[in-house]
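Each chain you see keeps its place in the complex, though not every chain is here.
By written order: A and B. Residues from 1 in each chain.
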Amino acid sequence: MALAAGARGPVRALLLAGAGLARRAAGGGGDGARRFSSQRVLVEPDPAAGVAVMRFKNPPVNSLSLQFLTEFVISLEKLENDKGFRGVVLTSDCPSVFSAGLDLTEMCGRNPAHYAEYWKAVQELWLRLYLSNLVLVAAINGACPAGGCLMALTCDYRVMADNPKYTIGLNETQLGIVAPFWFKDTLVNTVGHRVAEQALQLGLLFPPAEALRVGLVDRVVPEDQVQSTALSVMAQWMAIPEHARQLTKRLMRKATADHLLRQRDADVQNFVSFVSRDSIQKSLQAYLKRLRQKKG
Amino acid sequence: MALAAGARGPVRALLLAGAGLARRAAGGGGDGARRFSSQRVLVEPDPAAGVAVMRFKNPPVNSLSLQFLTEFVISLEKLENDKGFRGVVLTSDCPSVFSAGLDLTEMCGRNPAHYAEYWKAVQELWLRLYLSNLVLVAAINGACPAGGCLMALTCDYRVMADNPKYTIGLNETQLGIVAPFWFKDTLVNTVGHRVAEQALQLGLLFPPAEALRVGLVDRVVPEDQVQSTALSVMAQWMAIPEHARQLTKRLMRKATADHLLRQRDADVQNFVSFVSRDSIQKSLQAYLKRLRQKKG
């Protein structure tokens, strides 16, 4: 209870800080179903089932820009507060990519205040997802590195497409950066300490079969069955008495969330001073340049 | 040492509180072997081997009534204090059920003082078993849900009958209730965080083969070999130098036990206020009514 209240404060601050953005993102009125959707997050509600599908639509790779994060958290909060919905499937509207993770352009060539705002929004995304009262099922229909993997790991269940071109993992070290401790905690809770230690140090990206073997995902199915499988898994989870399931989820996850909540400001400061370093800025800029050349 | 002393205090209080009961349960004298047995817990000592088999006999389903808990803890304490015994096999004398777990009639239509007394007895059972200096092997010869599963999880080794009708798990959410944190801690220590998270949220009951696969039990054997297998496993554990094994067990389990010992009173209060709720009382009564109609 204290925890939920604690999480709510900062999010409200975040939303107020980006209020113009939020208003734009949320739109003004419309019918019940459409009012959930924003530019970057399509919400397809199925009120009869009490389930909504949230589709990430931030082309080309669903990177977690500040605007995407803001719209996502607003859409999620609406579903949390609507008693008609008890489960959400997270999936991608972009071909071949679930989410590429953090948006490097938010971390590059900006000022410290921007870095801080951005990092708070990433923290907020994780806190909202990890402690969500909704049943969350990830329908992983594309590549799922770094922050994309983090979003999948916050879900209660992960279904992945059986396409060996798609991989999943926290590959931060491959880019020369370090996954924050709460990314690490989330991974350890999912695959255990030893698999996490090796995967994080090497920045491993697991193809579906390997991801299943180490427990990074729970089921691998043909690509065209990812969403239907996610929905049938959802039905199993929704059959459980609601309040008991929510309290049990909190029982499992509260200590991990508290770990971040206790040092949220320090974690922001740590991020800001890290990305502000010349060496990091240079390597991020070089990396972005290579990305742009690839596309061009 | 501090821990053992701490655990001893409350149990003594429990025993004094229920002293009439305890005297009845323990019987008055008789020969060495018989003096261990009570109405609801049959103790079959094999002094030559230094092993005793404790059979739960609280028909029809070995529910953990206050009387059963009291008799069980007394019998266990006698074995702990008898230097002739170093290992105990826990098994059921009732057909098809190891133990159905907590006795809902103790949680329904009583007063807060009764709920508190009951919950302290459940805590005591777990503390005594989880930190027992004896080698404990569970011979799971029947269904093993909820509190029955908890008892099995406190053992050093679990042998289960290969009968797909028997299942094992902490299925509390299926009944609309939440496993206490120390049930959760015990499960996490056995199967890891991720399996525990899913199993607890969904209230999963695992058939023997699945239970073996996730590590909820250690061996699955034909039903008529459960006890003999438990005894041969016991021989392996008893071959280890006693004191080193006991200290090692404590090294592994002390932090988990301390977690409850630190907040034992709060945990009792939490239980009392939870079961005292009208909504919980109504759902427990409805559930008990359905159970009685099934039997009738």
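What we mean here is this: a residue touches a chain if its C-beta (ideal position, glycine included) is under 8 Å from a C-beta of that chain, and two chains touch if they have at least 3 such contacts.
Please read all numbers here as calculations on a predicted model, not as lab measurements.
**Q** How many copies of the one sequence build the whole complex, if 2 are shown?
**A** 3
In this text, only the chains that are shown with their structure count from here on.
**Q** Could you work out how far the Cα centre of chain A sits from that of chain B, in whole Å?
**A** That gives a centre separation of 40 Å.
**Q** Flag every residue of chain B that touches chain A in the complex, lowest number first.
**A** 172-179, 181, 184, 192-194, 196-198, 200-203
**Q** Could you please specify the touching residues of chain A with respect to chain B in the complex?
**A** Residues 156-157, 188-192, 215, 218, 236-237, 240-241, 243-245, 247-249, 251-253 of chain A touch chain B in their complex.
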